[in-house]
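What follows is a single structure, and I will ask about it in a moment.
Every protein chain but one is kept in place in this view of the complex.
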Amino acid sequence: MFIGNFVAYSDQALPGFELLTPELLKRTRERATLRWADRYTTLIVSAALALLGDDAADDGLALITATAFGTHRTTFSTLDDILDFPEAQILPTRFSHSVHNAAAAYVGAALKMRGPAIALAGFEQVLCEALELAKTFLHGGLCTRAMVIAAEEKALLTEKAHELWPERFAADMPEGVVGFLLSLSPQDNRRGRLLLDRSARVSLSSPFTFGGDAKLFQALAHADATSEHHL
Amino acid sequence: MNVCISGFGAVSSLGVGLEATRQGLYAPPKLPTLPTRVDTSLRLPVFEVPLAGESGQPGGFTNTMLELALTEALDQAGLTRSSLAGRKVGVCIGTTVACQLNNIPFYDDLRSGRAASADLFRRYVVSAPAEWLRRELKLDGPAINVSNACASGADAIGIGALWLEQGACDLVIAGGADELNKVPLDGFHALGICSKQPCRPFAADRDGLNLGEGAGVMVLERPDDAKRRGHCPRHTLAGFGKAADAYHITQPHPDGVGLEIAITNAFRQAKAKPADVAFINAHGTGTDVNDRVEGQTLARLFPPNFAYMSTKSLVGHILGAAGALEAIFTCIMLEQGVVARNHRCPACPPDIPVAPLSADLAFDGDLALSTSLAFGGSNTALVIKRMS
Partner (left out) sequence: MDEQTADFRREFKANLIDWLQIEDKTPDDIIDDEPLFGEGLGLDSLDAVEIVIMLQRKYNINQREVDQKREVFATFATLSDFVQERSSRQ
């Protein structure tokens, strides 16, 4: 697959990542009319807008989102409602945003994308699976380009994850979003080839570290059409 | 597309297993009742699976149902669990509830600063269905949890088929599972789309959906591989179409734009046309908007008086598992040569051009369509063929 574009934002100074700022999220909300959208959605839409830039979306553009913790902040807000208010009075829009594909729906509406849209969730290599799925869609003719966007949001659950499972989750995990715009067509190549090899992969990677390989993101951030990236 | 459906298993309010499912599809419908496993003050009828269990426990009831459906699917496919270990087997499971940590006591402890259960959290992390199955069965291959709301189960089957076509693996376990849970019950109620009565897909007096629960699993493989091991599948997946509405986060596009594209693409893959299908197992939730959009779109695309129905009138809306179970129900109806009727819709409503089936219908054809319209406008169409 060829990488047409790559974006990465984080609240921490990770190599290859731009800083995720409140201003970026505010600009996204204004550009994409995200009145009801929650923060998780805003992260995903931010990446989508950055990936496409001035390009137009067409019906051949697919969207695959990936996450481990997903919309946990919004899910917990819904649980706040259930705990603090009569059951018949929980906020419906909050609940609507607790489904993972709400973000995909916003991207679709904002960018007028009618290609396939799938939301994936999981704790073992979910971004890698999403990239593999993009390759599957492209080779299967379901789309001519694919956006793969992975997001993790920082909130209570991710802040407590280390305490609840120190061997599995680091303290102070970053939040942020990474996005790839992929294609099989050489004329879409801007950042090089992405070569996927499932058998070579380290297991239990998080969306931001690819199993700890910070070099990959640094490389992606500075890549050009001649680069080759292995995952 | 030509991927064998080598076996399948089903758990729903109709019962556990295909025998109960087959009978339930054609018997007088069991009506939904107030939930017994979910602690709620809302008086909303639901379609519960007749099994004991606890709601809201990560790795609990959802995976129990998934296990049962998987065991049956493997058995139907003539495979054993041990024969899969170490093999390139892909797992693709659709779900909504299992990919959210919505255990209320856990969260109450967490937000109050009390010691929340580390054990429950760890169970949540390791129990995402596809990853859990890959680990349990020691499989070597892709594992994806599709969290695409109401189209998840159908998407999982379509993705599994693509994997096989492209050699990403040699066998696929695909399907969906979702348990009844307080959060979607309260949430859909807040959105004003739950009915206090048994749901009435496509009916003039329809006023909302009933939630259900269950699991549906298919074993998929390439025709040559099935033949090589002497297995004769009875169905194939002939087309998988997927498209978005690009419209709204809860409402479908009023003209069914995404649904039309998905159906068109599925038929193109199947090298078939709308007139070739014997029937359509529609998404038909019983909500005002979905049924109108879907009913009008289908009427636009299919010949006059086409046969269609919604199995949600029998088992409710099983969210992440709906698309998978409906594909399985479609297989059963193809096998039986009889489409089950759409219950509780005595007359064609003014906003839907063609009435759904009000009586069971015997047919000759070997092709059927199953549609899923997810929250947020993600549409999936599966074309399924019965092998002669």
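As written, the chains take the letters A and B, and residue 1 is the first residue of each chain.
FYI, a contact is a pair of C-beta atoms (placed from the backbone, for glycine too) under 8 Å apart; a residue touches a chain by one contact, two chains touch by 3 or more.
The structure displayed is predicted, hence computed values, not measured ones.
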**Sole residue of B:192, B:303 or B:353 that reaches the chain not shown, by the stated touch rule** = B:192
**Item:** Full-complex contact with the absent chain, from A:21, A:89 or A:185
**Value:** A:89
**Message:** Residue by residue, what part of subunit A touches the chain that was omitted?
**Reply:** 35-36, 85-86, 88-93, 96
**Request:** Tell me where the left-out chain touches subunit B, residue by residue.
**Result:** 190-192, 248-251
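The rule we apply is simple: only the chains that are shown with their structure count from here on.
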**Fill in**
dist(centroid_CA(subunit A), centroid_CA(subunit B)) in Å evaluates to 26
**Message:** List the residues on subunit B that touch subunit A in their complex, please.
**Reply:** 40-42, 96, 99-102, 104, 107-108, 110-111, 116, 118, 121-122, 125-126, 128, 130-131, 142-149, 155, 159, 162-163, 165-166, 168, 182-184, 186-192, 242-250, 257-258, 261, 265, 374-378
**Touching residues on subunit A, where the partner in the complex is subunit B** = 36, 59, 63, 70-72, 75-76, 78-83, 86-92, 95-102, 104-106, 108-109, 111-124, 129, 132-133, 136-137, 139-140, 142, 156-157, 160-161, 163-165, 168, 198
